[in-house]
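Note that one protein chain of the assembly has been removed; the remaining protein chains are unaltered in position.
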Amino acid sequence: MKKIAIYGKGGIGKSTTTSNLSAALARMGKKVVQIGCDPKADSTMNLLDGQPLTPVMDYYRDHDEEPDFDHIGKEGFGGVFCIETGGPTPGLGCAGRGIIATFDLLEELEVFERIQPDVVLYDVLGDVVCGGFAAPIREGYAENVLIVTSGEKMALYAADNINRAVQNFEDRGYAHVGGIILNRRNVEREYERVQTFADRHHLPIVADIPRSGEITYWEDAGKTVVEGNPDLPISRIYQKLAETILEN
Amino acid sequence: MICEEEIRPRPVKAAAVDRSGCETTMGEAQFSTPFHEGLKYGAPARGSWTIAHSPMLIPECHEIYVCCPCCLHGVVLSAEEIPGGFDRFSMVTVSNENLIKGDLEQMMIDGVADIIRKLPKRPRCVECFTSCIQHFLHMDIKLVYRRLREEFPDIDFIDGYMIPTLQRKFSPDALGRRQLTRAILKLPPVPRSIGLGINYYPLDRRSELVEMFEASGWTVRDFAALKTYEDYRQLGSVEANLYFLPNGKPAAQELEKRLGQEAVYAPYSWNFEEIRENYVRLAQKFRLILPDCDALREECENALLLLKEEIGQTPIVLDAAATPRVLSLARLLVGQGFSVRAVYADAFLPEEEADFNWLKLHAPTLKARAIEHYKMRLLPRTEAKEAGKLIAIGQKAAYFTGTSHFVNLIENGAEEGAGQGRDRSPHPTILYGYRGILRLADLMRAAYRQESDVPAIIQQKAWGCRG
Partner (left out) sequence: MKQSQSVLSCYAADLFGIASALYELGGLVVMHDASGCNSTYSTHDEPRWYDTPSMVYISGLNEIDTVQGNDSRLIDHIAEAAEETHPNFIAVGGSPLPNAIGTDFRALARLVERRTGIPTLGFRTDGIHSYLAGAGEAFLAIARRFVKDPAARSEVSDTGDSSVQSFNEKGMDDAALLDDGGMTGRSTMTIWGEGKGRLMSADFVDTGTCKEGKRHIKVNLIGATPLDFSVVGNVVEMKKILREHALELVSCWAMGSSFEEIEASARADVNCVISSTGFPAAKYLKEAYRIPYVIGIPIGASGIRRWIRQIEMAAGERVEEKNRESARTKAGKSAGEKSNPSLLTGLDAWKAGELSPDQAELLIIGEPVCLASMKAYLEAEHGLSKIRLLCPFPDAPKELTAQMNLVTVEDAIREECKKARYVLADPIYARLMPGEPEKFLPLPHEAFSGRFYRDQIPRFVGGGLSPTPLERLLQTL
């Protein structure tokens, strides 16, 4: 079982990347679990025909009890098992604690044992703001982190912060950063800028995803582009990334 | 029936440690924190009051704690141990559910309201306590009390805080004292009335301080001696408030700011000159008749001389829980020729700096010992046995030295007379000024002559507190 956490600046395209990656892996016949770790709970929407999924913490809030296996998530495109941690009422409570509580529940319900996924993808809120948001990279969770960034200054700045945060955790036996996913915003000399960043941190660029109207088109239809049209060049890039991940 | 084999199990042996880090001499010690901070130990000397006890001093006040179980377990059982304490205590339990849902405000409003409705008698005052977790998560505390006051307009609500992790401005004890004044509202000032607070024991009515005020026609309202809720409210009518220790300052300042009652520091002291200066200042300020300080001083010196004749060079140890001015007391005893061996304190008050410097010069070999340092758990408690006889002033000093000759003094409070009874509900009063020194001499003599059942006395929680 490969477990990977996807981090990156807010709005940089983590959920799009993660969902397309899940879809691509699913098309290769792999069993995938995608876990959205963000109170917004919109990570898996495009794997579920644009329908929002009831997050674990929302279920808890509404029912006063933890969901059982049948209510913890939902199968989406290609059998991808989608889970959203969700969070407390916005502005209240502790979102990080919600992520940890969801992970506890996954263990208690033996979700991975029952589903036996080949790949687990954690799609984590932009910044590692508190302990709960580092939970996906703790021992027993993701072994590798992929950072999504564009060539924009602030995106690279965030990537640098994330990389440093993960390095700080090294002596705790946490995950390692495995590489950079360049999600282009069409800024000048974008590849070079990201390449410089990657070289400085000795990280590979594992995918170079161009800006594409197709992604938006299919997302408007509630789908990932990989699901919508797997033959498009953009879809093939996600497919390639999926292969890279399976190989390493 | 306690089983010796279970309460003192054979396999547990203390790790051998030396005294480095938890003991130094006055000559070497640094002001104001002589010891390195690390893991902390809590000695089983429990006479000092805690946050669960002090609100019991407000008549007809009901305490409602809104906390996680680990916090509740301590306060509920601490209240339980006070005679009549349990009837004045309820709680609302915070669980993970509330952190995740973010309904901390609503659960507190609902929980507190539910408890108030179920109480057999409607309390005049309710002090609710919130804990670290709610404030860490920025619960809207104002909203909670606004709603509660709307629903129960006949009850005075006090916003209490049990937030030892979040000590930004006040220590838990200082904050606890301050909040006790929150339901005191402005009343038309009554001339020649003075408040004392916030202390946990009433001031000895025989002290010169009370005499000075009463002789000049003043009414002395002592927070620690309130009988009815009406008495508590009458604290809103005093002209000024005297406070004796730094932890009482935020309370006095709160009253000054809110009600215009002047806050006047009248510090505890065991120094003849400082006591005189204090009385002179108060006499000038409030136009009181100054007592005959020279005569009082002479009386004290004679008493101490007599005491010294009896106890000779018996070693004496004292601790900072016995009196906030522990160095002032050590200085008095050293100055009068007693054999003071050690002072137990983790830190010294700023007020103590002059005494600290005096002791550095005149008693450089006097030992300063920590109370909470982790090694204090492990060091042998056999000093009294080795010394033959040793007098401890304070519960912690008694525990650490293993002596049975001790003065049960807690924050300047001691039981009336010289007795060291095992009454579960003693009536201590505060030792203050010259008469305080005279009483201390009596207490020390009694401690020298009689042994006490130290474990039974010092394990009592919040000594002298009643519900």
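Note that the chains are named A and B in the order they appear, and that numbering of residues resets to 1 at the start of each chain.
The criterion applied here is as follows: a contact is a pair of C-beta atoms (placed from the backbone, for glycine too) under 8 Å apart; a residue touches a chain by one contact, two chains touch by 3 or more.
Computed from a predicted model, the values in this text were never measured in an experiment.
Note that of B:F31, B:F286, B:Y374 or B:Y448, the residue touching the chain absent from this view is B:Y374.
The chain not shown here is touched by just one of B:E28, B:E80, B:E353 or B:E451, and that residue is B:E80.
Against the chain not shown here, chain B presents residues 1-3, 5-15, 17, 37-42, 44, 46, 50, 68-74, 76-78, 80-81, 86, 90-97, 99-100, 107, 110-115, 118-119, 131-133, 136-137, 164-168, 172, 372, 374-375, 377-378, 455, 459, 461.
Those residues of chain A that touch the chain absent from the view are 60, 64-66, 94, 96-97, 99-101, 104-105, 107-108, 130-132, 134-135, 138-139, 169, 171-174.
The rule is short, and it goes like this: only the chains that are shown with their structure count from here on.
Listed in rising order, the residues of chain A touching chain B in the complex are 57, 60-61, 64, 88-89, 91-94, 97-98, 101. The touching residues of chain B, when paired with chain A in their complex, are 96-104, 137.
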